[in-house]
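A single protein chain has been omitted; all remaining protein chains appear in their positions.
All chains are identified by letter, namely A and B, in their written order; residue positions are counted from 1 within each chain.
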Amino acid sequence: MKKVIIGNHAVSWGARLARAEVISAYPITPQTQVVEELSEMCADGRLDARFLKVESEHSAMAACIGASATGARAFTATSSHGLALMHEMLHWAAGGRHPIVMANINRALGPGWNIWTDQTDSLSQRDTGWVQLYCETNQEVLDTTIMAFRLAETVDLPVMIVLDAFYLSHTAEPVDIPDQDAVDAFLPRRQARFKLDVSDPHAFGALVRPDSYMEMRLQLQEAMERTRDVFDRVEVEWQQRFGRRYGAVEAYRADDAELLLVTSGTITSTARFVVDRRRERNEAVGLVKVKMFRPFPVERLRALLGGARQVAVLDRNLSPGRGGIFSEETRAALYDLPEETRPAIHGYVVGLGGRDVTPTVLDEIIDRTRASAVPEREDVWVGVNP
Amino acid sequence: MPERRVSPVAVSQTSTLVTKTGSWKYIRPLYQDRVAPCNAGCPVGIDIEGYMSLLREGRWDEARDLLLLENPLPATTGRVCHHPCETSCNRRQFDEPVSIHAVERMLGDYALEHPPSLTRAAERSEEVGIVGSGPAGLACAYHLARLGYGVTVFDAAPEPGGMLRLGIPEYRLPRRLLDGEIERIRALGVSFQCGVRIGQDVPWRSFLGLFDAVFVSTGAHLGKDLGLQKENVAGVRAGLAFLKAVNRGERPELGRRVVVVGGGNTAIDCARTAMRLGAETVVLYRRTSAEMPAIPDEIEEAEREGVQLVFLAAPVAFHAEDGRLRAVECVRMRLGDADASGRRRPIPVPDDRFTIEVDTVLSAIGENADLAGLPPELAVQESGVAADALGTTSRAGVFAGGDVTNAARTVADALGAGKRAAVGIDRYLRRLSDDGPNGTGLPALRFGNGNISMARWRDADPVHRINALNELVEFDDLNTSHFRRVRRRRDDRLSLAESRGGFAEVNLGLDHEDAVSEALRCFNCGVCNHCDLCLIFCPDVAISRRANGGGYDIALEYCKGCGVCAEECPRGALTLTREGL
Partner (left out) sequence: MREIRFHGRGGQGTVVASQILAAALFREGKQVQSFPAFGVERRGAPVTAFLRMADSPILLRCEIREPDDLVVLDPTLITATDVTAGLKPGGTILINSASSPDHYTDLTRRFRVATVDASDIATGHGLGSRTQPIVNTAILGALAAWSGWVALESICAAILEEVPKRPEANVAAAREAAAALRRAAVAVHA
């Protein structure tokens, strides 16, 4: 069934088709419609899930952890300050290896108080042990939400689906909504590896001493490393069933490109438009879209970016005191490439707090990069008013 | 991948069942039903909490039967009782007491519309005679009949009901309801002999010889004199006699202005009745409204209907012309120190007098029992027959209760006395000691320190009790954080015009839905109603539901005595005790 729906409802549809069993969430702009729709689905019986109203995002995640610990499929959604408030519980979810799926609508953190898109909220949760998958279209949002459960429950890690405020959350576009039966075949009921069970009681979350903690962390790290391959397998199966695939990293007209843009989220779409125009003029410009941020797809990026002359990484986020987070990660991933294949990496900070990233902005980045023999020491801010 | 020694999550390798955390505890939870203060505060001895709990679960017939186990006249008491249960309701300290009287009234009416088949114990050969068919006599007859005895009730009046029929105005108690409730007693096999004054029509000596036991409940019908000159002048009447006349269907001529003297229910009944007969009515009371013994709702209704209340005033002289009352002279009073009853004593302010022109004075300052008409050789104490808690008098086989003794003169107290006397007579006829049939002593029959429970005496409590403890639950024993504040529903009232214009019932009670809402406001103090909070909060998962809704089991080998269950229990059904006590 094809419908024109907003990105937030694509999230709701994903959680519904995945048959989430417990949904606990607290409303925040621009996420509100996600849970509004889900609560209606629960109320009118379209979704057989327990919907828990809670007093904060911290509680929402705590409730998801509790639900997940009993073996239930748990889902939540949040944004910005709500995600920040969850921070402690995000560690608990990952450390407890709870396969919770959460949608985060990228929104700037205040002050200045701002409800528009910015990736700093999700990227601030980089070290919590959550898988992070960024989306470009509403179709990708829906597909990724369902795949996220399969991925999470395979590697026993929580997964965050990330989408841009307004550019996806409030934008309606056609989405192919799969049949429930087909989704059920792709995503069977969760089989929890560890779960609370009163008939076989165990103690969970007890003190872990220095003699065991590192081994547990090592397994978390190994699960993250395994996630790259598992995600590929999940996507292949999704493609077989539904005909669509996104890739942890996607190359767009990247063959023989001298300059590769590295993007994430909705900037990617506009960048495709600009790349198309440049290619029409026979300029060797291509694009690499990063969908998976954690685990970071290091080998994939080395393979795709290695050999290009220049790479321009676009960051709609900021680690104050350093710069764009994707550019930083990309530089680290490519650092030990042989000099002859290692591209010059130019970092650009754009579109913070929802500032529009137009073809003009992208053209400026391309032109500026091509004109620079060596990258600036610090990331360059584009589209800033004087 | 090979299984690692360290689990990827912090989970114990062995089942926690091996860790008997119960060995840590030095306090333990006690899961015991206790007694709600409404039950203890009810002079009738009704398991109010019990029927509220049944109503909560929609078990109407069982709620009705539980109520009828203790109270033969719920449609009556739901209307005329001064409901001390509501005074003791713990909810009073939270928001407002549960409107218990309205729920009882609804259940009482339900019982008349859906008559139960009342259970009776095995038939016994003994016959009991009851003299006086007021609430005490009716209660005694009803309970004795249900205990299996043959019972005959005698009354001097043409119809049974005593003061309920003779004294209480129709607008407070429609007679068809009283008739219905008496009919239910008759249907149990109780026979009524009315128009017979024992001691006059039948000598006591021969009467006592006819029965294995006798219960005397002849009430108090002699109006007290005001003690003033010209009290016999035309226009000065006894209030109770006036009420009886109206209740017989007479419409006495009162004139334009009526003064009622007194502050009890008889005074208010007189005033409201006189007003209905067209008189301007004033109530003179020598204390203030705070000391007035009449039911507050009745006082409020009287004022609403236009009765004028004059406080701190007492009549001192009647002025008559041509043998007919013209005015009453009054003196102002002030309140002095408290008297024996705990109320402040009224003291006249000597020179502060005033006069009210009046056509009729109704005196309603109390009634005395007619001790002259009692069986001979019956010991009297103060102004009533001397009787103990079970109605035992100085004469073997003769029991007494109600207004003829020194008990508090309310319908509820009379019903309670009749019930206790039934137990006393049952013990006497079965030659039982103080122990009940199941070996419990008499105190164990009481709801806390309140009246006795017929369910316990008959050892037939239909409510499942969990290790019942005869201890009152006070407000501080509750955890009210689990309750929401909900306003008490007000009884519906007849319009003012309709009220004043006749004798139709004024208080219309609550509609069905509101009455059920009131039942749902009940905290169920002290009685587990399976709310699951203990189970939810127990950090050791040591509490589990019993099969068939029979409450909870506490696995003491895992309970480590944290006390959270007792802390969270909203109603005090879980308490803590020191280990080893």
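Here are some notes:
Simple rule for what comes next: a residue touches a chain if its C-beta (ideal position, glycine included) is under 8 Å from a C-beta of that chain, and two chains touch if they have at least 3 such contacts.
Keep in mind that this is a model prediction, so the values were computed, not measured.
Contacts of the undrawn chain with the visible chains, over the full complex, involve A.
Within the whole complex, the absent chain has one touching residue among A:165, A:187, A:285 or A:349, and that is A:165. Seen from chain A, the chain kept out of the figure touches residues 2-4, 29, 115-116, 165-167, 170-174, 266-267, 269-270, 272-273, 276, 354, 356-359.
Note that only the chains that are shown with their structure count from here on.
Taking the mean of the C-alpha atoms as each chain's centre, chain A and chain B sit 69 Å apart.
Interface residues of chain A facing chain B in the complex, by the touch rule stated above, are 95-97, 156, 194, 198, 200-208, 212, 215-216, 219-220, 223.
Those residues of chain B that touch chain A in the complex are listed here as 4-12, 14-17, 541.
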